[in-house]
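The structure under discussion is supplied below as structure tokens; questions concerning it will follow.
Incomplete set of chains, arranged as in the complex.
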Amino acid sequence: MQEVIQISTHKHNGLYDITDKVSQIVSKSGIKSGIVNVYVQGATAALMIQENWDDSVQEDVINLLKKLIPPGIWLHDQQDSNGDAHLKAGIVGPAESIPIIDGKLGLSTWQNIFVCEFDGPRQRRNVIVTLYNCG
Amino acid sequence: MQEVIQISTHKHNGLYDITDKVSQIVSKSGIKSGIVNVYVQGATAALMIQENWDDSVQEDVINLLKKLIPPGIWLHDQQDSNGDAHLKAGIVGPAESIPIIDGKLGLSTWQNIFVCEFDGPRQRRNVIVTLYNCG
């Protein structure tokens, strides 16, 4: 079973919580024990499991990556000025595979699923959600 | 097939090798060709494939992450003083999917599976091990 989640992003760098959307797809599938793979297309976006108690960790993620991978100093900037976005996306990675346990997403209390936008705003980011049954 | 490995951690930051436990689950499953997904719950822990010839690489991992993501300077520290732990967990990531080849874990000689604790000690960390057959 495979579905596409579409989101739009309004920030240049920002995290977008898609946990509820993935959770609904898992419920609808009826799978009790398995895996859900969440994959974001686009070489300047990524996927991260992170806390969502408030916005602080999300802002910390953006600030950390800006410090480690500053804009404007990369060879690729001569092409289209987004070298930092590609590097952030490559390091964080586009996908996570999360267990389905007793018919539900196997996240712990403080784990949420975020799309990381590193070169927004974008009208459309596609997230491919693929589920398989291991029951 | 799905099983839970429980570990306790005694360090604030430390790597814990769970390769043998995952390997036993793979053997027990009888799966000859497939995938094992290893997923650690908790937004301040992560999973890393790394060498375990001696302790040196594990200490280097802790020292590297402390240098790149120092404690005490994050917005989230105003909530519960563990902003660095969340950031380390998000960058390293909670899961890996490893091939099962000829009925065994498809790791190479120097690849081991480690739970990374970034906010210990903790009495209990849950690692979800999910296997599927692609034979």
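A few points about this structure:
For reference, chains read A and B in written order, and residue numbers begin at 1 within each chain.
In this text, a residue touches a chain if its C-beta (ideal position, glycine included) is under 8 Å from a C-beta of that chain, and two chains touch if they have at least 3 such contacts.
In this text the structure is predicted, and so the values were computed from the model without any measurement.
Count of copies in the whole complex in this file: 3, from one repeated sequence with 2 chains shown in place.
The rule is short, and it goes like this: only the chains that are shown with their structure count from here on.
Computed from the mean C-alpha positions, the centre of chain A lies at a distance of 20 Å from the centre of chain B.
Interface residues of chain A, counted against chain B in their complex, comprise 33-35, 48-51, 53-54, 56-57, 59-61, 63-64, 68, 91-93, 96-99, 101, 106-108, 110-111, 132, 134.
Those residues of chain B whose C-beta lies close enough to touch chain A in the complex are 1-2, 37, 39, 41-43, 68-69, 74-76, 78-79, 83, 86-87, 89-91, 93-95, 97, 126, 128, 130-132.
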